[in-house]
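Reviewing the structure listed below.
A single protein chain has been omitted; all remaining protein chains appear in their positions.
Order of writing sets the chain letters: A, B and C. Residues in each chain are counted from 1.
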Amino acid sequence: MEFNKIIESINTDFKEGLLPIGEEAPTDHIQVSPEDWGELAGFLRENDSLKFDSLMCLTGIDEGTEEENLGVIYSLHSMIHRHKLEVRITVPKSRPVVPSVEQIWRIADWFEREIYDMFGITFEGHRDLRRILLPEDWEGYPLRKDYIFPESWHGIEVPKMKEGWE
Amino acid sequence: MVDFFLEKFSQISWLTGLPDGILFVLAVILIAIPIFLFLAVNALVVVYAERKISAFMQDRLGPMGQGAGLHAGKWGLLQTVADTVKLISKEDIIPAAVDKKLFISAPFIFFIGSFITFVALPFNQTIVAANFNIGIFYIVAVSSVGVIGIILAGYGSNNKWSLYGAMRSAAQIISYEIPVALSLLTVVMLVGSLQMQEIIKAQDGVIWGFLPHWFVFKNPFTFIAFFILFISGVAEVNRTPFDIPEAESELVAGFHTEYSGLRWAFFFLAEYANVFIVAGVASVVFLGGWQSPIPGFLEGSGWGLVWFLGKAIFLIFTMIWFRWTFPRLRTDQLMVMCWKYFIPIAFINIMGVGLWDLFVS
Amino acid sequence: MRYFSNIWQAITTLLIGMRVTIVHFFKARKGIVTLQYPVERWPRPERNIGFSFDSYNVIRSRLHVDMDDCIGCLKCVRACPVDCIRIETFKVEKGVDIPEANHIGVTSQGTQKRLLVTRFDIDMTECCYCNLCTYPCPEECIYMVGGPNSSKHEIDYEFSEYDRNNIIYRFAKVPPEEVARRKAEKEMEKTAL
Partner (left out) sequence: MGVEHDHELGVIHAEEMVLNVGPQHPSTHGVLRLKVQTDGEIITKIDPYIGYLHRCFEKHCENVTYEQCIPYIDRCDYIASMNNDFGYAVTVEQLMGIEIPEKVEYIRVIVAELNRIASHLLAIGTIGLDVGAFTPFLYCFRDRERILDLFEMLCGARLLYNYIWVGGVSHDFPVGWVEKTYEFIDYFEPKIHEYNELLTYNKIFIERTADVGILPVDVAISYGVTGPNLRGSGLRWDLRRDDLYSIYDQFEFDIPVGTGAMGSVGDCWDRYYVRVREMEESAKIVRQALDQMPREGDVHATIPRKIRPPKGQIYKRTESPRGDLGFYIISDGSPIPFRIKLRSPAFTAVSCINEIARGWMLSDVMVILGSLDIVLGEIDR
């Protein structure tokens, strides 16, 4: 299905006027608010004409220190209809909470844990949200742009310089 | 053999004064030392053979020594010697959390289990430590003493992998005792004796004009019985495809995960002794032991030793060949194979041998 | 029925497998691929594996710098993804030899040097052998030894050492007292300003 048709379908079948249509609207992705996302995800997964049954990728981004915004990008794909959709959600750094889609796409379980690990975005409703790549007691969220690398961890100094090398 | 030594002792004048008990112990020690040496040499040779054979089967060279310095000698001949030196000189580690008594005694129990089995194994017409009248029965009974060692090792190591290995091993060895005993029974039925030498002597002569009158060729049922015995024997000594107690890709090293150095060497030694026992028993019972493959040709006690060792070595080669060809079975499949396939077939075999003996021959 | 087909399948497939290994066993002379490393080195044309040495295009081995050709342009430093190259330079008169600093003014390609390279260190412990530094070099003075560069420097891929610091290669040929003198001069200039 074409991107326009997907938008249309969401607007008509899910919620009237959820997504802007027109010149200024983005042509490759849809931007939704965290409040809508929980329901929309289920709709995208279940609706027969959309049927986004596979979550290809879940990317977290930190939009830089000035904007103070964190984002989550869902790359969806339908194995049946062979169309894709990119969904973006932006949340402020002060309250980074996004509804979890872990029970809709099972892979989101680990993808969300990874983003929680790296960006500190909390996924509401995730049944097992803990760090995945980093140790459980790691402080900070490394992929945020304002992350400062720790000098030491559990008393292990990070060697800055080596002998004979300034 | 004990009688033989006692008789010799009685001819030596200064020994006759000693009490009988001491003479008996002396005789036993004189028998035990060669067996022990044989076990050590056997392990050295079989380990080297295993390395080389596996290497050639896998397009490798195996241990080799070339160039400057003392590597492993020509063709890696010193590899196992070097191994031995390494094992002996290794630090003796007893992990803090193990059950010390069990941990220390386990390798020796395992070793004793295989060591005492050699007592009844005839190497040729005369060399047999004790020519029991219940030889086969003794071997079947004693060869499962080793499992106690394995269980103690697994239990005493205080390691989950070891425990898994021990439990698997116990189940496996106890199960495979049955097809082994049942297939030995077919021969016992034919011979009417449990004595090893009697069984070998019964395999004298020619069958169908050209084949040696070994029990493996005697009739179709004994032919199957031989394979059941051999494969169950392989299973009993925990070798691939039945090596689940030490399955290195699953249980790290199974029951001897925590062992190293000399203690581990005892497991190793006993394992290869067991390999020889399986090959030896199979060749005695089904392949005519010291009987020449061409009846009437190259007989005598010297050649008898050669024929026996030759047959045993061939079977050991086959076991090595198995090991480097097959994947490993799972525990439940191992049990299925034993209880659903080997044991029923072994029972049918016994019946078949009896009927064949009654009606055909 | 399945019972018997299982037995039959097991026997046949296992025997086929055993045939494969025994064929390898008896053909062992022909098919062995082992290389007995310290004695035999890699290019061994008589084995059916591996290729002859001449046909090599590139080789990833130790980095080497021909200091006489280095103009200190820092292109390799910028290309390195792991920051394992360190260069320090001093401005000198263009194209003039400085014998006390072992400095040759003109490179083999005829470029006149503007800079005296007092430090050119490569930490091979950090090097990831990506070869990215060799491409941008305008004078082709940093390269991986061996392969097409074997005429410039023979192959050296076994440069193991007991001390990590020995794998930091220092290519600059300027004597340390000369470096110290120039540093002091620079300091003087700075303070004079």
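A few remarks follow.
The rule we apply is simple: a residue touches a chain if its C-beta (ideal position, glycine included) is under 8 Å from a C-beta of that chain, and two chains touch if they have at least 3 such contacts.
These figures come from a predicted structure and were not determined experimentally.
For the chain excluded from display, the touched partners among the shown chains of the whole complex are A, B, C.
Note that of C:Leu74, C:Cys130 or C:Ala180, the residue touching the chain absent from this view is C:Cys130. Across A:Glu8, A:Asp36 or A:Glu86, the single residue that touches the chain missing here is A:Glu86. Residues 6, 9-10, 13-14, 16-17, 19-21, 33, 49-51, 55-60, 79-82, 128-132, 135, 144, 147 are the ones on subunit C that touch the missing chain. Those residues of subunit B that touch the chain absent from the view are 54, 57-60, 160, 164, 240-241, 243-244, 247-250, 252, 324-333. Listed by residue number, the positions of subunit A touching the unshown chain are 53-57, 59-62, 73, 75, 79, 82, 86, 105-107, 109-110, 118, 131-135, 142-143.
One rule holds for everything that comes next: only the chains that are shown with their structure count from here on.
Chain centres here are means of the Cα atoms, and by that rule the chain farthest away from subunit B is A.
For the pair subunit A and subunit C, the distance between mean C-alpha positions equals 41 Å.
In terms of their C-alpha centroids, the spacing between subunit A and subunit B amounts to 62 Å.
In subunit A, no residue reaches two or more other chains under the touch definition.
Residues of subunit B touching subunit C in their complex: 53, 55-61, 64, 66-67, 321-322, 324-326, 340-341. Across the complex, subunit C meets subunit B through its residues 3, 7, 14, 17-18, 20-22, 24-25, 28, 31-34, 36, 38-39.
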